[in-house]
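Left out: one protein chain. Kept in place: all the others.
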Amino acid sequence: MAEIRNYTMNFGPQHPAAHGVLRLVLEMDGEVVRHADPHIGLLHRGTEKLAESKPYNQSIAYMDRLDYVSMMCNEHAYVRSIEQLLGVEAPIRAQYIRTMFDEITRILNHLMWLGTHALDLGAMTLFLYAFREREQLMDCYEAVSGARLHATYYRPGGVYRDLPDTMPQFRESKWTKGKGLKQANEWRSGSLLDFIEAFAQDFPTRVAEYETLLTDNRIWKQRTVGIGEVSPERALQLGFTGPMLRGSGLAWDLRKKQPYAAYADLDFDIPVGTNGDCYDRYLVRMEELTQSNRIIQQCVTWLRSNPGPVTVDNHKVVPPSRQSMKEGMENLIHHFKLFTEGYIVPEGEAYAAVEAPKGEFGAYIVSDGSNKPFRLHLRAPGFAHLSAMNEMVKGHMLADVVAVIGTQDIVFGEIDR
Amino acid sequence: MSDVAEKPVVETVTIEVDGISMDVPKGAMIIEATDRAGIHIPRFCYHPKLSIAANCRMCLVDVEKAPKPLPACATPVMDGMKVYTRSHRAVSAQQNVMEFLLINHPLDCPICDQGGECELQDISIGHGHSVSRYVDRKRSVKDENLGALISTEMTRCIHCTRCVRFLDEIAGTNELGGMGRGDHTFISTYVGRSIDSELSGNIIDLCPVGALTNKPFRFRARSWEMRAAPSISSHDAVGSNIVYHRQRGRILRAVPAANEAVNENWLSDRDRWGFHGIYSDDRITQPEMKNDRHWQKCGWPTAIKAAADTLSGVDASEIGFLVSAQNSNENLYSAQKLARSLGCHNIDHRIRQIDFVDDQSRVLTASLGGSIASLASADAILIIGANIRHDQPILGHRVRQASHAGAAISVINPYDYPHNFDLAAEVICKPSLMVSELAAVARSLGMTAKGALGKLIKDSRENEASTRIAKSLKSGERGRVLLGQNALGHANASALRALATLICQATGASYGELPAFANAAGAMMMGVLPHREAGMAVSSQRGQNVSEMINGSLKVIVIDGFEPTLDCLQAAGLQQALSQAEQVIVISPYVTDAIREVATLILPSLTFLETGGSLVNAAGQWQSRAAASKPDGDGKDSWKIYKVIADQLKLEGFDYQGIGDLREEISGLDVETVMGKIDPVITLPVVSADNTLELQCDYGMVSSDPIVRRSDHLQKTSHASLAAVRLNPLDAERLGVVREETVRLNGELLVAAIMDENQPEGSLGCPMGVEALSPLTAHVSVAVEADA
Partner (left out) sequence: MSAITSYLKSLALLELLGGMRVTIGYFFKPKFTIMYPEEKTPKSNRFRGLLALRRYPNGEERCIACKLCEAVCPALAITIDSEQRDDGTRRTTRFDIDLFKCIFCGFCEESCPVDSIVGTDVHEYHMEERSESVITKPQLLALGDRLEQQLAADRQQDAPYR
């Protein structure tokens, strides 16, 4: 009998289910994966090195581009790390705005994950529904920052601008007019907070729809139950964070364990799984959508009744307002210097992490007392998750690799950095 | 400050600053102690090189037991003093001072050239409030016109008076002053005058705000977008340390690099703005060859082959090399190596010398006779034939320092140059009389000598000035006799040199020369001399010096790095020699009609800003630099040209892989010191006819080399040489020249003339480096008549 040998195959980087530029070298025994070797680096942009050559603030824009599905959370970790070094704390309103947008980001991320994960596993409809809701949330991004994805909105000492009191509205067209136009602008007649509140009210019914489509669906369960099981011990050993860890049953969440921003004052639950398979992680993330929605609603209520400054009143770090910059000498000097040299960060090191949608995203900065970081290291959750790829897919079928990639919620922007 | 370090025994007191205890020399100010300890105290008016004014009040610190915050720059330390620089009282005092300073400061940052490198901005960020509370109108101040180099925006001035103190204390010209009082204070020149100091550019560096900025640089670039290229300036024999700032490969400005042993923190205007000359339109970018009176551009291989053919086509003794000492050691060494490899010893760099009779007997040096810093501690200085302020501005400043320290400075000059220091004795006479005047000093010292020199001394007459000079030199312990361009280029330079050496021997003073070119000392060491080889070793065969080459009949002449009609003191003679030669190879970064007229082959070389190299300054310091700018065309460093010519001729010893190999070979040179002989050979002045005026040639500050002559910004200053001869009014009256008008010289040449009381009677001042006047150099004295 002829000897049958394993053979290797490339999965990606061009594969549509490879989520970007993942290249998996799979060693196959027929349809069964014997070994998976993820190759990284195809999206390496040297963000950490680039940051060393720029004043601190200029790198905020690059943080958006790490995990480009959870933009503001990346910014949050970076600015918190700088704030720690500078010893400044953003005003309470800014903390609530950050919390709200972190959660909006979480929903954005999970919707992206849900849509693509389901699509990878054969459920196309959900992808379109998820993107419909993402569209609304990206309008929120655009309303505060002017950009739908790469917001550059968080700043050391707060956020760039307060929430706007108006939302842009649809204009009448051949197709959208009369009742249709009124309906399209229904949420948009008030402020951004009104819009978000309307969204949050509506969102649970949307989540219910997603659940109807997937949770009990037999195909979905066949594709996810028992796939990529990770025991709680292994999850810890592998450095998992976020839903990957909680799916295995560990209730670890930085928002609870090391509360930052306004999380300490908010009421929300941490869902955990039991089996640590793809299906449990799916359930955890679905519940997180609901919990995030809860947090958003609480933030909206708080923000409505508590106006105030959104940046610290320290113009050695935050540029003065435009009007005062044009009128006062000190203000102009500070504006000029902050935009050319930036601020001096005291010597030292700091690590700040946030519970990003994918797990613990952290920024470690070493400052040598100049206006540029001496070293910036970014702790990306996806990197640890991807490292466990072999362990998770070993012994599964080739088609299950797609489910595991999906459940890991891989985004190469943060892994390659 | 360095003085303190030099003196070993200093009485110290112990003070405590921010809890750190330190020993400080008694009498020092708090700010000096904190600066040395690395504790930063904000300041605007304090500058370690200037006197203490204590008028900006920015450096207020909290001193224990003092009722109010005290200015750190004007509070001497006392034993047991406790100083707090960051206490609440100190910080709030600093913040409030900053607020006052900014009250009247205009909102100019975005359009101000200082933005980004402004001390006001930096200190406002570090020590001021971050929000303005002032709402009233700001005052504005009329701008001054300070000439072509410095632009002003006096509303931005914070009255630190650094510029006033600099021009008063360092430049010695008192050209700026503070007017008015209180809110109406302003800094101004005295009734509409511009600033003409040769060191004026330094007030731009000193100004902590954007009130005084660099005019040629105005609005060109921000400090953060330029790259710094440290270099050594080569416009005078000091070799000032300089940093060129370039943006996208083009030099936009120059600032000094601090070097206490050379230029301290200062830079002369010539060094600062000279670089603009490298961007002139007459740069040559490709080799050119003359074919039947028509110039043709050609490639390097063709040009090198033509040069090699030319050099190998005639007997080596019929070739002459004239190499400018503005070149680096590497270029000079290669030039002499090529010449000597060909068997040619006709090589010289002394294009600003006329009298060569003492070549064998003189001390061979281009040295100041001591370090640059030691000039400031001399106690008696005799300057012979030099406008030291303009010829070597940094040395002029050192002489002024010496004068302030009590040194007796005397001059023997052929023109009454304006000095910024007091003179113990001043002799202004026509050039030929300088010899006898110097002999008189020797006589006052009771010196005797044999031969012609002895007769010279014996024939001289002691006078009041000579006795005073003799007395100052004799009583001084650290005397210095310096020969400048008017002495070294004098028709009887040998006599002046011999007398000066004799005086030095008698008084214990050291003998020094102020060479015109940056690397004159290097040129001698590299053996760019007809009678000395590399390392100043005696040459096996004596070649022709500059005069001999000019008056001889060479068939091939190679010129490197200077303009024959402008840079040579015997320009007219050289012009003739070049036109008689069969082939003239000019290696030059520039090409002019005058060069095209005499040259047969022009090889583009590079200026010192575009090449690396090492130089030896007048104090014997070796300094090297890298290229600061990228050349536009296809010019080559001249050592490379010599190397490729040598390769073409298959000469040995030129297999350098790069400048490193060449440098290594040079560093292996054992430089001999050549002492003078006892009986120097000298020439004696010839008394000119009564109806003629003696020619007194000198190079002005901004016409001294090809690069500065092309710096249009320097040429817009009052230092620019006029194309006019200078006449003493008494001579003018005698010769019937009424007012400023054209005069006829020797019955043929028509030139403009100006009346100048500083020109001694019997002489005709002739600015060099001016095309229209270079034919005059054919004469020693000229007959002058009014142009009817």
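Going in written order, the chains are labelled A and B, and every chain counts its residues from 1.
The rule we apply is simple: contacts are C-beta pairs under 8 Å (C-beta built on N, C-alpha and C of every residue); 3 or more make two chains touch, one makes a residue touch a chain.
On a predicted model such as this, the values are computed, not experimentally measured, just so you know.
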item: Candidate in contact with the missing chain, chosen from B:Asp23, B:Glu225 or B:Asp632; value: B:Glu225
item: Residues in chain A touching the chain absent from view; value: 54, 57-62, 65, 125, 132, 135, 139, 142-147, 150, 152, 160-162, 164, 166-171, 173-176, 180, 183, 188, 209, 212-214, 216-218, 319, 321-323, 325-326, 332, 335-336, 339-340
item: Where the missing chain touches chain B, by residue; value: 109-111, 115-116, 218-222, 224-225
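Convention: only the chains that are shown with their structure count from here on.
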item: Chain centre separation (chain A, chain B; CA means) in Å; value: 64
item: Chain B - residues contacting chain A, complex; value: 99, 102-103, 105-107, 109-110, 115-116, 120-122, 124-125, 128-132, 134, 222, 224
item: Touching residues on chain A, where the partner in the complex is chain B; value: 314-316, 320, 324, 326-334, 336-337, 340-341
